[in-house]
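For this depiction, one protein chain was excluded, whereas all remaining protein chains were kept in their positions.
The block that comes next holds subunit A.
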Amino acid sequence: MESLLIEKSVQGDVASFEKLIVKYNRYVYNIAFRMMGNEEDAKDMSQETLIKAFKAIGQFKMEANFSTWLYRITINVCKDEIRKRKETVLSYDATLNNDEGSLKDIIQDEHANPILIYEKLELKEAIEEALNKLSEDSKSVVVLKDLLGYSYEEIGEILQIPIGTVRSRLNRSRGALKNILQVQLSDD
């Protein structure tokens, strides 16, 4: 069924393509939302993704998984956009990549309150906020794994990185997220 729709979409049939993506566009939107951090950008980026996919569907190889292909485009489109924005507004005094690899990661803050003491709802909101502060690469693995529940293998395919890298990146990103969360909660 899917391959038929893909074949028709290759011919430029909009209706078939829409039928094809109806299952996925909510996920595309959600991935874009997490990557960009706000709804307006998420809408623009996810639509750009889907149009890009429509134009490039001729290059899609049938043996690959369509959703994986689509999510890969989503993440790349978002990353490109973020990169573009960084280039235009680059300031000298902003802290670069403060979420990972910094000294704060290596030397744990022993005095921070454990996050367990906070209210569930409060914590959930804080997590969403903290997610936005992660770097794109960290964000993409955490979102795909912990929010959308994809397996290591699928994530490796989407991001085109080996599984070992997925695992280590995920470990690191979760650690970074937790640190951000702790700093954020103790600041409030």
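As a convention for this text, a contact is a pair of C-beta atoms (placed from the backbone, for glycine too) under 8 Å apart; a residue touches a chain by one contact, two chains touch by 3 or more; residues count from 1.
Here is the rule we go by: contacts and distances are computed from a predicted model.
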Undepicted complex member, UniProt protein name, chosen from "Cellulose synthase", "Anti-sigma-W factor RsiW", "M42 family metallopeptidase" or "Phosphate transport system permease protein PstA": "Anti-sigma-W factor RsiW"
Option touching the unshown chain, where A:65, A:132 or A:168 are the choices: A:168
Residues of subunit A in contact with the chain not shown: 10-12, 14, 17-18, 25-27, 29-30, 33, 39, 42-43, 47, 50-51, 54-55, 58-59, 61-62, 101, 106, 110, 114-116, 120, 123-124, 127-128, 142, 145-147, 149, 152, 161, 165, 167-168, 170-172, 174-175, 177-178, 181
